[in-house]
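One structure is given below, encoded as structure tokens.
A single protein chain has been omitted from the complex, and every remaining protein chain is retained in its original position.
Chains: A, B, C, D and E, in written order; residue numbering restarts at 1 for each.
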Amino acid sequence: MAKGIEIRTSPHLKRVMSVERIMRTVVLALLPICAFAVYQFGLSALLLLLTTTGVSILTEWFFSRRSGQGNTVSNWSVVITGLLLGLTLPPGFPLWMAAVAAFVGVGLGKSLFGGLGYNVMNPALVGRAFVQAAFPVAITTWTPAFAPGRFGELIPSTLTLPFMQPIPVDAWVAGLNMDAWTGATPLAIQKFQHIETPIADVFSGMVAGSAGETSAILILICGLWLAWQKMLDIRIPLSVLAGAVMVALPLWLMDSATYPSPWFVLCSGGLMLAAWFMASDMVASPVTARGAILYGLFIGALTVVIRLFGGLSEGVMYAVLLGNAVGPLISSWTQPRVYGVTRKSADKRDAA
Amino acid sequence: MEAQNQSRPAAATPTWAMLRTLGGIALLSGLLVALVYQVTLPIIAENQRVLTEKAVFRVLPQASLKRDFVLTKQGGLAPVGEGVDGEHVYGGYDAAGNLVGVAFTGVAVGYAGPIRVMFAYDPECRCLNGSKVLSSNETPGFGDKLDFDPEFLKNFEALDARLDAEGRALANPIVTVKHGTKNQPWEIDGISGATISSKAMGRAANAAAQRAVPAIERDLAWLKQQH
Amino acid sequence: MAELPNTQETLTPDTFLRGLWEENPVFVMLLGMCPVLAVTSTTMNALAMGLATTFVLVCSSLLVSLLRNWIPKQVRIASYIVIIATFVTIVDYSIQAISLELYAALGAFIQLIVANCVILGRAEAYASKQRLTTTFVNSLGMGAGFTLALLALGTVREILGNGTILGIHLFSPDFQPWVVMILPPGGFFVLGAWLLLFNWLRLRKERKQAEQIGVTAHAR
Amino acid sequence: MRFFRRSKTFDHGIYPIEHKELTADKPIRRMPFAPELVIPLSQHKGKPAEPLVRVGQEVVRGEPIARADGFVSVPMHAPATGVVRAIGLAPSAEGPKVQAIYLKVYHAASQQVLYDMERDPERMAPDEIIAAVQESGLVGLGGGAFPSHVKMKPPAGRVIETLLVNGCECEPYLTCDHRIMLEHTDALIRGIRMALRATGAKRAIIGVEDNKLDAVAHLRARIPRHLPITAEAVRTKYPQGAEKMLIKSLLGLEVPAGGLTSDVGVAVFNVGTLAQIGDLLPKSRGLIERVVTVSGPAVANPGNFMVPIGTPLRFLLEQVGLRGEPGEVILGGPMMGMAVSSLDVPVTKAVSGVVALEPENPDLARRKVHPCIKCGECLNACPISLNPSMLGELALAREYGIMAEQFHLDQCFECGCCAYVCPSNIPLTQYFRIAKSLNRDKG
Amino acid sequence: MATILTAVGFMAALGLILASMLVVANKRLYVYEDPRIDQVEDLLPKANCGACGTAGCRPFAEMLVNGEVEPGKCTANSKSMNQIIADFLGVDVGGGEQRVARLACAGGGNVAYVRATYSGIPSCRAAALVSGGGRGCSWGCLGFGDCEQVCDFGAIYMNPQGIPVVIEDKCTACGDCVTVCPKDLFSLHLASHRLWVACKNLEFGDQAEHHCEVACTACGRCAQDSPEGLIRIEDNLAIIDYAKNDIASKVAIERCPTGAILWLQQDGTVVKGRDARKVVRKGALPVA
């Protein structure tokens, strides 16, 4: 059947960029980080990533079906959520808990509010914050990196039965005979014992920590590549890092025995990963340009404040969530100045 | 608009009714509450006593009798009575009337607010040999460990609280150390994963002991007679 | 000028039942949320709080209804508040007399019953207009509804957050409690989840009804 | 930063693929007469013209066939010698049917323009020039179709200091202005001089995007030294040609919201408009044809043509040849232009280009619309610095009032940059059109 | 005992002090506001539809209490509710005859040709802005149902051919559909107006029919058949003079060749004339 002539509204041209393409590229950028996580922590990390991603996808599929939005898995955004969630969990985290995190993150953090584009906070971090509050012991149980035999065996806690307490790892760790292992991450060691892990180690990732947070350099490279591909607003990661330095530098200059160096602050913990891949999630950050910078500075500064003065050794997750919470306010306070509208003319209009 | 307003009835203020009602209700309420208060006061005091006693007997299991003392400003002990103010210290005596230990409370800020703990002091070994958390806001799962983790409770089997030469302070302040690094009798082996809470516990123990132990040691002889 | 239609209610089962469901103070009217969230980390606390609130609600509603014709509207809020506060103080001391441990667990929230919007709201909206009998039944219903809601939260939070119900362990000792449930966010989440469930049931019912009468609501 | 830039420009905006190579070096050719021309009485903003002819009346090419009805209105002239077949409803690009004169063209007749009366514009007073411009039926040929003489007379209290000559042609595909600058240079300069006199402006700047540097060089070579006329290159960036943007780029000024360009002492004219003035006024002729770029992927032989006003699109497209069925046929450029619902729509004075796209426009068809992911691309694209993301969300929720009251909807000039960049493929500009149209209707 | 006495005394004193403060305040700070405004507002539907001509229900309530309008002006409220308000305020209900929205087009997809395929936001307003929306008849209904969506009362539904149908009983004459329709096809009419021209096409004869099989061709038969002055032909369209509604009858519709002129029945069904071409097609016409 002839369709006749077509009519559409202008513009009749469109940029080739699309949501699917952005999301796919981010997944691509995350893959090296995942690979390093698996290399470093072995099979457990692999299973962890598969679980979070799988459960995230299933959850999204289920809820998007139920709410009649059709299948929204195909836009890839949920894959990012799953991967990032896996990357922020300890490598030996029980899989059932990881599944809970993924379900809560996607279900409560995203689908409940309408899915892609309407989540108010970062779904991956909502999931993580939930399990951090629900299973605080399990999520602060760390296992050493580069354990011998990591490709052949699992960390015992990984396969904990659902709803059961994690299988203790102490005996397993002791059996590894890794002398240097103290059972803590660089951040915790710094916070509670004021000993800084050498920068080279935290920078390259030769340390323990959450599955995907360890190698600052790798994250930096992947993030920069993404920015170069114009898939993320580089203002956000840069201002997160700047915000962190802004707080850390003066403290360190004042008292370098108690406070960590800015380098250490930047390279340790989840700051790098969060700055490049989580704070930069556009959905839950302010849309305005000035807003994005304020938001980044806020997150960076708050991370360091929580790390140094709060009860936790790492604060970036909460900082990002709180950043998401103030995002709408920042956004509305930083509306761009409209061409031809001056403060005076706007006032006049309001008065009229 | 003005004219209309005036034509409307001005607000009637029933002065007498208002005074009568509110005054009356307040009066009744005062009466009722005062009565209830009078009735419940002794029961509540008794409850309070029982509660403290339970805690004291928990940290001093051999005791069957508790006596209350007050830490005086002079750094000694005095029996509870009219006109003596100060922190309470509880002496525990066995059936035979022998002093089996002294209990006192300590407070320190933990992960989420103050942790109040009762400690037992054994003058024989000059050490703390019991603890019970009276109240805390610590995260469930973390906070519980202070009271139930057997490994952690081992710390309070004989925690050194010896006084220094002058007898004014502990010879070795009590501190919490990272889990697995305890190597002195006055150190508390922290709980892995709940460092903050266990450190608070150490601070509470230290502060309480620094205050109470010198006084106890000073008046130990007197204390032993007070059954 | 005629009066508005008379609103004196006659006593029916609905006078009581309304508070349980249709006008449930927590689930439907979203009143008195603070104790609902704060003291429901265990079933026991929830029950105690519910009973205490019901007691205050019933007593104060009765008194307000009794005095309704004597209280000038200019001092009604102050009078109601004093009445409520009196009963709360009584409850406060009674609970201390019953069990100090329970008192410690409920914390300031016993005293905060005074400010519980349900009670003042009922006094204003119902007791000040209705007869003694209906007031009694209605406030009892409201209290029961409130207690029900507290229990609905308390049981879920205790089971998930502690693995127990009324202090009795339900699962094997290896059970991993979901600590978040007894923390503040858990309170919000559990109440939210209940409301989600109710919403879902209501929507399903509406859809069924719509299908029955043959009208398919068009999607906007 | 500005210091390092090659050409002057404004903030934000976009860089669509230009496709100008299809026609940029095709000289302007004359389009034959269609058997029947359709001349709508309202080809301009303002009141429609009043017909001066009856059905059956014979008219000669260039003869006035409708007269202006008031100041904001212009007359029409017969584009060809022929007979008035009917006066009635005809399809328009906007949609609603409009009154039009149907003119049957005599093919055998001489198509010489006889309505000539030589005069020397140099000796005309400004008001006389303005009146002459109205008589010529000239409207803005840049696409706005606003009667040009009205723009030459600023409102009381406003003085025009600078005349901006808009040679940007920022729309993809279009090259007619480019060709005019190259081929009708003298007429253009003549037109600028007349406009300078009419408006009283002290200088004129020709703004040309830096993808047409040959035109800049050509103009610079031909502009007599003594004249206060300069040609300047501006950055090739859409929508450089929008007058507000051009003013910002060249003069650094912003037209106040809701105001006119004359509020900042500027009047903007398209190069085509001024070239026509330079052509028509000395002979006191009327506007009966214009240069149109016919291009697009569905066109076999794209080019620039001198097209009689009233030529139906069907005839025009037959002349250039089509590659199969056209998908969309757009009047103007693809960014701002209007798709027509019927090929019986005639070329009017406002039509600077006809772009025929293939069916299933690959840029648009079958792309899924996602919810706004708040990526901020649209904010970075909007030349007016609006918040299209917010506006789009509000539009979806039908909060049209809030859009206008709090988010400056009225400032949006529908350039389409936001919709162009949106990765979620949200038809933002269309939402804004709906919102504005509804707000207008609600009053 | 002493405690009890001080407590009682203290409380009584406090009660009296607070009460006297309130007494003073009530005397000095009192601001009168008619309590009936709130009561009346409670009785209004709170649709804030604006059909009464005010900004919303609250201002309407104020005007009611001030006696400036009659309750019947609110068309969204039920009759009985308005009666209660009227009784309460001691005024007449007022309001007059019911008005309903009427649609001046019958060109569903089965009779009206589409000339171009529109794609974009599925909204009449949007489509109308894109070269009129692609319908052959540039006056006709576009069928995306903006009117259906804007109606807060669910009084409009789209029939299978994509033409909105007004449920007279639900229509409150709020006028939202009148504003929203980009083709201006809706207008508010007294329910007693039964004779109706469902066409707005200004073209003549075949030209009109070329686009739509049920268009008014301006043949003038309806005008000839009906009493003098009831119907006239203007701009190629039959126009009914409703001032003469009393003499309107079904005679006018009988010879209409296309069925553009109709007789609307109380129950919502429509009667076409004897000579009207029967429309048998149910599906959409092809695009051409």
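Annotations
Everything that follows uses one rule, which is that a contact is a pair of C-beta atoms (placed from the backbone, for glycine too) under 8 Å apart; a residue touches a chain by one contact, two chains touch by 3 or more.
In the analysis below, contacts and distances are computed from a predicted model.
Its record in UniProt calls the unshown chain "Electron transport complex, RnfABCDGE type, A subunit", which is the match among "Electron transport complex, RnfABCDGE type, A subunit", "3-oxoadipate CoA-transferase", "Acyl-CoA dehydrogenase, short-chain specific" or "DAK2 domain-containing protein". Put simply, the hidden chain is in touch with A, B, C, D, E once you look at the whole complex. Listed residues C:L62, C:I81, C:L140 or C:I165: the one in touch with the omitted chain is C:I81.
Remark: the omitted chain is touched by one listed residue; of C:L57, C:I71, C:I95 or C:V114 this is C:V114. Touching the chain that is not shown, out of A:F151, A:W228 or A:F309: A:F309 (per the contact rule at the top).
Within subunit C, the residues in touch with the undisplayed chain are 30-34, 36-38, 77-78, 81-82, 84-86, 88-89, 92-93, 108, 111-112, 114-117, 120-121, 180, 183-189, 191-192, 195-196, 199-200, 203. Touching the omitted chain from subunit E are residues 3, 6-7, 10-11, 14-15, 18, 21-22, 25-26, 28-31. Where subunit A meets the omitted chain, the residues involved are 63, 66-67, 69, 108-109, 111-115, 117-118, 120-121, 126, 129-130, 133, 191-192, 305-306, 309-312, 315, 317-319, 321-322, 324-329, 332.
In this text, only the chains that are shown with their structure count from here on.
Both subunit B and subunit D are touched by A, E. More C-beta pairs touch across the A-D interface than across any other pair of chains. A simple rule picks the central chain: find each chain's mean C-alpha point, then take the one closest to the mean of all protein C-alpha atoms, which gives A.
Ranking every chain by how far its Cα centroid lies from the centroid of subunit C, the top place goes to D. Each chain gets a centre from the mean of its Cα atoms; for subunit A and subunit B, those two points are 43 Å apart. Annotation: 73 Å between the Cα-based centres of subunit B and subunit E. Multi-chain contact residues, meaning those touching two or more other chains, occur in subunit C at positions 74-75, 78, 82, 179, 183.
Annotation for subunit B: residues touching 2 or more other chains are 13, 18, 21-22, 25-26, 29, 33, 37, 139, 141. Remark: subunit C residues 171-172, 174-176, 178-181, 183, 185-186, 189, 219 touch subunit A in the complex. Of all the residues in subunit D, the ones that touch subunit E in their complex are 89, 91, 93-97, 338-342, 364-365, 427, 430-431, 433-434, 437-438, 441-442. Every residue of subunit A that touches subunit C in the complex is listed here, in rising order: 68, 97, 108, 130, 133-136, 138, 161, 163-166.
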